[in-house]
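Only one protein chain is missing from this complex, and each of the others stays in its spot.
The block that comes next holds subunit A.
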């Protein structure tokens, strides 16, 4: 393969072109903005992608379209910004100092108090407004799941978001400059491999997926960084050396989504946001879970491939993917293999992935006629929280109303995402009724011995897991008022 090499990262920062040749593999965008460029409107609140004070927009070309997404600058590495447009809060006001409509709305509704979180809220609302100029309250709340405010109680911020919908794009800089930015970004996408630094400081942006496969085979100890919503914390919280680093978020070849008769195939680099439309179309039962993964910034950066590859026992997607019978498509060099998702997770911290091998895609088979499916995430706080228990259920009933097949998987209940084998056995062959559910609930302890930690006690986890089976059953019977719904009052 004839791959040309470039030794610099190139991107746009507001209205300026940036080219960096001497940049650390773990340089975060936030530190770059604040320390290097002295753009100090973007704040550090937590350095772990949870508070949103550092929210900026990153624009990228996606199949020729320029899309801007809110991201957490604190856990975004500069290396991943090649051929992107970074927009910070400093870029919003006009040259004469007059505020952008989003900013003016925040002032007019008294939506800032201490002001420290405010630039992040402004950027999140700006990102929302660009995609959805007249959002409903639920859209606003979803766009703000990744932004914490400790002062206002949010009411004024929601009022700001609602009032800004009345404003039109006007002379918004990103609207006015769109064509020029697309041209500039296209020019930056030169198809070369970016290769900077040496040894632990080396970081590479492969030219394409084949180049990535070659690189991984030759450098099996390299850390793969896709969305950096997990790896970012290894750096900012654990101060871990992670080099050499290979970035993949720019690889269009890993961002492919294919839907055919077999099912969905999602490239490992597909973000939650990119996957949402197709997931909610083919698996509407996953919509709620999807909307509760991280915050908007994390969904914009984080990938399904990363969520599976890192093997966390509390990852949001694996229980559902296991219950659906998904496969992990692994690749090493030119060799590919497919592993059922449940077999991929071997033990805590150990996955079925060889040195130099990487997750290339996830395949999710379609639900077949008669298959009932649901997934339930339980967390201390509804949104932007890690699940204490996450349960996914798939059953098929035969014509006699007996359970023909069952696939039930849980996260948060063991060292890995795990099937409830005994529960499944208990259900299979029995009538789908209260008595069977009671019986199945009584065998959960044979499948799981959960731990107590700060998210939940072992007792709560076990009890809730059982009760989720009951919820699944009640859902299937059509009994009303069995689920909370913030946006639809319960029927009295």
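Here, a residue touches a chain if its C-beta (ideal position, glycine included) is under 8 Å from a C-beta of that chain, and two chains touch if they have at least 3 such contacts; residues count from 1.
Note that contacts and distances are computed from a predicted model.
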"Fe-S cluster assembly protein SufB", "Chemotaxis protein CheA", "Xanthine dehydrogenase large subunit" or "ABC transporter ATP-binding protein" - which is the UniProt name of the missing chain: "Xanthine dehydrogenase large subunit"
Touch with the omitted chain, as defined above, among A:211, A:384 or A:424: A:384
Identified contact with the non-displayed chain, of A:12, A:29, A:51 or A:130: A:51
Subunit A, residues in touch with the chain not shown (by the definition above): 31, 34, 38, 40-48, 50-51, 53, 88-90, 92-93, 99, 103-104, 106-108, 110, 112-119, 122, 140-142, 144-145, 147-158, 236-237, 239, 376, 378, 380-386, 388, 453-457, 459-460, 463-464, 467-468, 470-471, 474, 479-484, 486-487, 489-490, 492
